[in-house]
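One structure coming up, written as structure tokens, with questions to follow.
With one protein chain removed, the remaining protein chains of the complex are shown where they sit.
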Amino acid sequence: MTGVIGADTHIVGNRILSMALEEAGFEVIALGAITPAEDFVKAAIETDADAVMVSSLYGQGELDCRGFRDLFIEAGLDDILIYVGGNLVVGKQDWPDVERRFLAMGFDRAFPPNTRTDDVVEKLNADFAARAEGQRIAE
Amino acid sequence: MTGVIGADTHIVGNRILSMALEEAGFEVIALGAITPAEDFVKAAIETDADAVMVSSLYGQGELDCRGFRDLFIEAGLDDILIYVGGNLVVGKQDWPDVERRFLAMGFDRAFPPNTRTDDVVEKLNADFAARAEGQRIAE
Amino acid sequence: MSGAAPAEAARWPFSAAPIPDDAFAAMQRANLARWPTGAEVDLEEAFDFHRSLPSHKNLAAVMRRADAEGRCLTQPRGGFGTLELQLALMRQLDREGLADIVPTTTDSYTRNEQWDRAEAGIAESEAAGRSMLNGFPMVCYGPKTTRRLIEAIDKPAIVLSGTSMPRLTGEIGFAAGFTGYLGSGLAYTTSYTKDLSIEDGLRNYQYLDRLTAVYQAAGIELHRRQPGFLTGTNIPPCIAIVTCIIDALLAAGQGVRNYGLELGQTLHLVQDAAAIHACRELVQEYLQRAGHHDVFTPVTSLHWMGAWPYDDAQAAALVAYGGTLAAVAGAVSVTTKSTHEAYGIPTPEANAHGLRATRMAIYLARRIRLDTLPDFQQEKDLIGREVRPIVDKVLEIGDGDAAIGTVRACEAGLLDIPWSPNRQIKSRVLPARDADGCLRILEPGDMPFPKDVLAVHEEQLRRRAERDKVDFGRDLAVSSVYEISETLETLMPPAG
Partner (left out) sequence: MSGAAPAEAARWPFSAAPIPDDAFAAMQRANLARWPTGAEVDLEEAFDFHRSLPSHKNLAAVMRRADAEGRCLTQPRGGFGTLELQLALMRQLDREGLADIVPTTTDSYTRNEQWDRAEAGIAESEAAGRSMLNGFPMVCYGPKTTRRLIEAIDKPAIVLSGTSMPRLTGEIGFAAGFTGYLGSGLAYTTSYTKDLSIEDGLRNYQYLDRLTAVYQAAGIELHRRQPGFLTGTNIPPCIAIVTCIIDALLAAGQGVRNYGLELGQTLHLVQDAAAIHACRELVQEYLQRAGHHDVFTPVTSLHWMGAWPYDDAQAAALVAYGGTLAAVAGAVSVTTKSTHEAYGIPTPEANAHGLRATRMAIYLARRIRLDTLPDFQQEKDLIGREVRPIVDKVLEIGDGDAAIGTVRACEAGLLDIPWSPNRQIKSRVLPARDADGCLRILEPGDMPFPKDVLAVHEEQLRRRAERDKVDFGRDLAVSSVYEISETLETLMPPAG
């Protein structure tokens, strides 16, 4: 499942990511731009999704993503894999610091700007494999 | 008296300075590029110069200007006004620090890159006026 | 958030004709009632304030003068979440950046009319000591407080609010003293919304344009502007210009007299120059044809709108080249970015640096023009052959009405926008960069481009596929999205 959270219309990267995931053999449900957090949860329940790929580019990701993981927990989807990527914060900030903030919010992985789709596909495959072995994500 | 010290051929700024000093009513002896320190002293004695305008642009000014003041003192020209200007050191360094170093070497004034001739003429007039009143340079 | 136009909008029959006075008055009342600060809008007071501004703080006047003098003005983007931060930013852009036009970008909540969230964002920003919003929440602050921004600078100011819902922000912005407002019905609805209907988007901007005409009637010239950059993602000149023409017809229909046209740079010196000349001529051609003889339509060139390189040096070259392209093309202004673009909203310093570098590039470009270059003529001619069939089709399908034609053409995919987030846009048209570095159409979708024109595009793109040894297909489009953001090591590896 892919989508762009909040009031964000930056669809290009998310769409290219969806295309790449499809090409890599995943079944993709694309929610598109401007998707409220609640819609992700609703769609995840409906489609029984294994992973959620949240994009946030426009700088307000930090506000939009607060409590995102909790919504899934509340819906009983404790286990779902959630990645976030894009230009997650306002301005040019130190990436390790930004990553820490988003992991603390409950995302399994956070990806900096300049991420290429190959890398995402690779990580996703690795994490699914790790889950088969009972880990949360691959190291 | 004007000239470019050491093995330095950057004549343009020094020549424009000479032109401006002449226009401002000073009598200018231009020694030109690549002028050894000794030649400045020799010419100062010969022409009974009141002030020396030393340019150094090429980055080796710090080596070339060592002991410059002493040569004049040795020649009995204790009182002569000596300015230095140009790109005095290698690389982009903090100007106040560079200025301090050159004043410590005995220059009466040091001028940073991007000095315009009006400013030099003004300072020179002020210093000559100050000397008439017994000060070393104007404050 | 409700993307839809308010109920009363449905009251006036949809067309390119002016909104009837009474319908507009009713809508305006309802509109201003949507948020407490709407009550602060007092049109007569606003007119007086505008009349008190010197002409060098009026964007319409400043654009006309620049055009007459052949100058290329500079304008950055920029908005922060609190008044203090925004004041500092605008002062810095004015003084250190030497911006000729000073912007206020609104935040995305404001754009989406989620003013309660914007209000919370102000509080969060103040608490955090840094901006948690990606722009200035103008509606929350209201016109009186926002006017302090206008008073802080000695240049004209423009509202940048990428949204299809400009009605309250427009009222606040104009009342505060902004003399420029960027945004348009077709361009922004197709590139900044997901569910809003094209008709509602057009209606919303008809409101803003009608409001502009109200100021005009009071003797106050305001500069409205169309954002032809759309999704900013490899938009070929022809598609941008089609939207410029349609939005210009709609604005002129409401009585707008100063209507700027923006084109994102293709980054090809000749294609950009040709595009800017073609845009101005073609827009005037259709305006005249529709009987609008006195609309001033200067063209603004925009620094690269697609993905930027992450390397500071590469980005610096892109900034500077953006000035060169705008100046050589004869754009009346250029909207700048900074070396921070790929990472996030620039600091005021980085923003000012981008402005200054661009300004220097404009200076260095002197007054060089390429109008007599055969390649320029050829490209300009090609653009005309691309644009006219589409616009003519839109007007035809709308029985001569640009508004109705636009809605129908979007439905039919006759009008299409690449990489659009809007569900009502087919987004089947797909651009890519050709072997010479020009943007071309790889897949036309259902857009009625003439066969001979498409053949030119295909040939150029096939040359690129051959050169790069890749298949002629969608990958050309995807790799063209990334291209400019690639590292130098990829773009131009060392020789040998």
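First chain written, first letter: the chains are A, B and C, and each begins at residue 1.
The rule we apply is simple: a contact is a pair of C-beta atoms (placed from the backbone, for glycine too) under 8 Å apart; a residue touches a chain by one contact, two chains touch by 3 or more.
Here the structure is a predicted model, which is why all the values come from computation and not from measurement.
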item	value
Neighbouring shown chains of the undisplayed chain, as defined at the top	B, C
Options C:231, C:324, C:406 or C:422, residue touching the unrepresented chain	C:324
Chain not shown: contacting residue from C:358, C:420 or C:480	C:358
On chain C, residues whose C-beta touches the chain left out of the figure	55-56, 62, 65-66, 69, 71, 73, 98, 100, 155, 267-270, 309, 311-314, 316-321, 323-324, 328, 352-368, 370, 372-375, 436-437, 488-489, 491-496
Residue numbers in chain B that touch the chain omitted from display	4, 6-9, 11-12, 15-16, 19, 32-34, 58-60, 62-63, 87, 89-93, 113-114
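Here is the rule we go by: only the chains that are shown with their structure count from here on.
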item	value
Category of the chain touch graph - line, ring, star, complete, other	other
Gap in Å, rounded to a whole number, between the CA centres of chain C and chain B	55
Gap in Å, rounded to a whole number, between the CA centres of chain B and chain A	65
Centre distance in Å when chain A and chain C are each reduced to the mean of their C-alpha atoms	30
